[in-house]
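Only one protein chain is missing from this complex, and each of the others stays in its spot.
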Amino acid sequence: MAHSKKAIPWIIAGAVGVIGIFLWKPTVLVYGVQRAGLYASIALPMSLTSGILHIVNLAHGELLMVSAYITYTLALLLGLDPLLALIPTMLVMAIVGFILYELTIRKALKGPELNQLILTFGIGIALSQIITLIYTNQTRKLHLDYVSASMTIGETSFGIWDFTFVALSILMTIGIRMFLSRTKLGKAAVAVGQNPKGASIVGIDVQKTYAMVFTISVVLVGIAGSFFLTRQSLFPSVGSPFTMKSFSLIAMAGVGSISGVLYCSLALGIAEAIINGIPHMSGWSDIVFFLIIIITIAVRAKKTRKI
Amino acid sequence: MKKFLILSALCIFLVSAAFGQGTIKIGGTWPLADVTGEQGSKAAQLAVEEINKAGGVLGRKLELIVIDDELKADKGVAAIEKLVTVDKVDFLMGGMGSGVALGQVPTMKKYQKIVISTGAASYKVEEALGKDADWYFHLHPWDYEQGASYLQGWNDIRKKYPAVKIDRMFLAYEEGAFGKASYDSSKVMFGKDYNFDGASFKSAALGGGDYSAMIEAAKAFKPDIFIWAGYDADALPMLEAAKAMKFNPPLFVGAPPGWPKDFGKSPLADNVMLYGMWAPSINDVNPVSLKFYNGFVAKYKAEPATYFAPLSYSAVYVLANALQKAGKAAFKADGSVDNAVVIKALEETKYLSALGETITFSPSNIIKHQGIRNQKILQWQNGRQEVIWPFEVQTKTPVYPFPAWK
Amino acid sequence: MKRATSYILPVALVALGVLFPLFFGPYPQTVARTIFKYMALALTWDMLFRSGQVSFGIAGFFGLGTYAAALLALKAGFSYPLAILAGALISGIFAYILGFLVLRLRGTYFSITTLALAEIFRVILRNWTSFSGGPEGIVLPQIIFNGDSRCLYWIGLAVLLVVVVVSQYFEKSKLHFSLISIRDNEVSAQTSGVNIFRTLLVVFTVTSFLQGLIGAVDVVSVGYAMPDSAFDSNYTLLPLAMALLGGQHSTWGPIIGSVLLGVASEYLKLKIPYGHLLVYGVIIILVILFMPEGLIGLFRKKKGAKRG
Partner (left out) sequence: MAKLTTKNLTKHFGGLVAVQNVSFSISSGEILGIIGPNGAGKTTFINLISGIYMPSSGTIEFEGVDISLMPACERAKIGIARTYQLIHPMEDLNLIENIMVGFLFAGNKSMKEARRLATELCESMGLRDLDREVSQLTMLEVKKMEIAHAMANTPKLLFLDEIMAGLNSDETKEMIALVKRLAKERDLAVGVVEHVMGVIRELTDRVIVLESGEIIAEGPYETVSKDKRVIEAYLGGTA
């Protein structure tokens, strides 16, 4: 009760802000929300691995990139729409994820904490180089008519395809939360995430849980990658900026918080859109991203210290 | 018999030592993981092989040693050091990114080897070189020359096709060094005669790819010509966004360093104009281009996708022709290059290149030896890049205005 | 006796390092110089990591030193030695001030905040065009020692030696104990009288000063600075990888790791021009998988076995 009372001024402030932005430039909200959907749908799979396996996967962006290439190849070879090619892509990514876990991550989890960081850094380099050798680094792009789907209100027209990222991120959030709270594996994963030793004492197969969670998160990356392909051009380093962005979002949301990633993406997406909306200021939008992260973390740190 | 063999071997050795000193070595640095450097280095290798097959230069074979500069300055410097001191190359060649070139310039100054540069468009590189770097032959146009050539081009086009109306110009630029440089130089160039404005965006190549705010600004400006300076990764997504936002300028011009694979196959690509130095359509009007194109496709089983390929190919020919012209005097008695002689021969270069134009060298703002100054204005028509301007190499007439989105 | 022998190897290595240019040409010198740069960065990262704090801000303070030195030399007319010192100092002062913000954070939060600070530096220098030259960067009129590769090598080596000496001081002094106790058990460290914040502030400031120094020396040796190259994320990731591959929490580990990765990347590039980075990535993966304690772990294990 006390909690919800405290939230009231925030909700009011948020509402005032939204109305203010709406009066200034209504499209900023549209673009901000769309961008937020993209960020969230890429960051969400990472929050699963960092929350439960406690690893920072620096190959996250490269896995996104690989899955987009797989979808691209399937779409070209089989003449499928990428959103249909999504299904075989998920299968391939499941295999990729499982093999990666069994061959590398599993072993590195036993070593010093930061080894996973460097291991995944190496995996990231290797993946992007393999793709470069196969496809060269020339940019590719599928042509899809529907990504230019448009909506006109009054004078302004804007693209609506990017709302699929919003839908995707919400579905992913619901899916992950249901998985963690409703399924046996999900419950085991939560237990393992909180206390691996304790979980193994009560008879949970920790290794199996880790393997499954990692695989699932790679499959989710695969889904995000297929959607990513509909919008973005493909080249071997296309994923890498999203690793750090996702990592930052997760830190901002608080490691392990699933819906927090959604809210933080929203805050960042809109903040970026606001800066982009000011002429000649788009170069500064990154600073907003990082300032918000620092402020959020600092405020949270202060709160916990007060206790 | 055995004695005779040894003797003749010795003779051959002495003769080749006296006349040939083995091969003429060219050291090249390109970013090999990037399609520009990868294809540029391969095209240079193709030229070397063609020349060697035709008998080499001054009776000697050419040898190209390529080292990856990884688009990093320190790696680029180490590469030059190795090429000069370990491989003992006679000439240097290559380059793409301006950052790497800025790092390499001091080392190049130290050795004063003749350099045929295929990249480095930033005027900062020219500043770093200074006016005394007479050994530096810069093939690629400087950024400010590109700006000037576009101004020239649009003026020419307006004159020839009176229907084309250009008054309000909008330049969208990616926020990094490449886009910002384009914006700055264009603003100076076009700001006087045109109603000029612009907006920046974060390129998809660097983790961005959200063009909505920029397009909104452009749309509000109602430009006659919309130009974007970004990367190939921005090409199609930007068109898609423009279509979704019903942004429909009469001239839609892209100025990326390269284009995505199969860009022409996208229905959105049709009638998009672009800046560039080369396109396969030049094969129709230029036999050198055709020879290069066929040679490249035969050897590497891939289409040249970037103008850095014909540019680097030309670099080898420019050098080889100058050496041929300089004759034996190009090399001193100790086998080292006589810079004065070769520089003089290079200054007299008149080479009809695969890029369509004849390459000659003349002073630019600071340096003495600037090669190509023009970019071309092209247009995607039916999946092909057709040259619109300069009119000497025009392959098709322009389609104007840019048709409304279907 | 033991004391005397333990000095032989380092002294021999330093002598070898100093005399290296007399036997090897400019190319090996240039390669070595690059390796020294990364080695020094890897060491500074490890020095803070000995307290358990994982900084992702190496590139930030490296770039800060780079830009501070370059701008002071160019706009304020500082001589290069002065500009180098000032660059390092500015980097250290920034770290000291920012330390009050970040050093209360732990774990991922600390890492991400240092990363964010580095990015903020980069964005400011990129956008504040009138001050910093913008994304195209700034060019210095000439490079230090007129680009003499031997002198450049020696100044790189000198910076490295400064960093090694500081690292060894950290290892042999009281700081060694305070850092380990912070890493192993922060609560108990406090009740043993360790002032955690002050210790971290000292280390953060010193390592950032050194990172700034490395950056400042780098810029006068290269002659130009661009935001995207001065704050290249490789300056964060590669030193980190080198330190961990060599073996964490020591002076020797980062040294060995950076030699391995530095030599490997240069050698592979010459042998496999197209695609060498793949092999590089695979090396990193294999070392982590089969030598989880880093290369130095091999020696440590041997030593342990002998003792047992």
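Each chain gets a letter, A, B and C, in the order it is written, and its residues are counted from 1.
The working rule: a residue touches a chain if its C-beta (ideal position, glycine included) is under 8 Å from a C-beta of that chain, and two chains touch if they have at least 3 such contacts.
Worth saying up front: this structure is predicted, and the values here are computed from it rather than measured.
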Of the residues C:79, C:146 or C:195, which one touches the chain left out of the display?
C:195
Cross-chain touch to the chain not pictured, restricted to C:126, C:249 or C:269, is C:249
Would you write out the residues of subunit C that touch the absent chain, in ascending order?
173-174, 177-178, 180-181, 183-185, 187-196, 249
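As a convention for this text, only the chains that are shown with their structure count from here on.
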What is the chain whose Cα centroid lies farthest from the Cα centroid of subunit A?
B
Please tell me whether B-C or A-B has the greater number of C-beta pairs in contact.
A-B
In subunit C, which residues are in touch with two or more of the other chains?
126-127, 274, 277
Subunit A residues counted as touching two or more neighbouring chains:
129, 132, 283, 286
Which part of subunit A faces subunit B closely enough to touch in the complex?
27-28, 30-31, 34-35, 129, 132, 136-141, 143, 147-150, 152, 156-161, 231-233, 235, 237-238, 240-242, 245, 272-273, 276-277, 279-280, 282-283, 285-286
Going by the contact rule set out above, which residues of subunit C touch subunit A in the complex?
54, 101, 104-105, 108-109, 111-113, 115-117, 119-120, 123-124, 126-127, 233, 237, 240-241, 244-245, 248, 274-275, 277-278, 280-285, 288-289, 292-293
Per the contact definition, I'd like the list of subunit C residues that touch subunit B in the complex.
25-27, 29-31, 33-34, 37, 126-127, 129, 134-137, 139, 142-143, 147, 149, 222-224, 226, 228-229, 232, 234, 266, 269-270, 273-274, 276-277
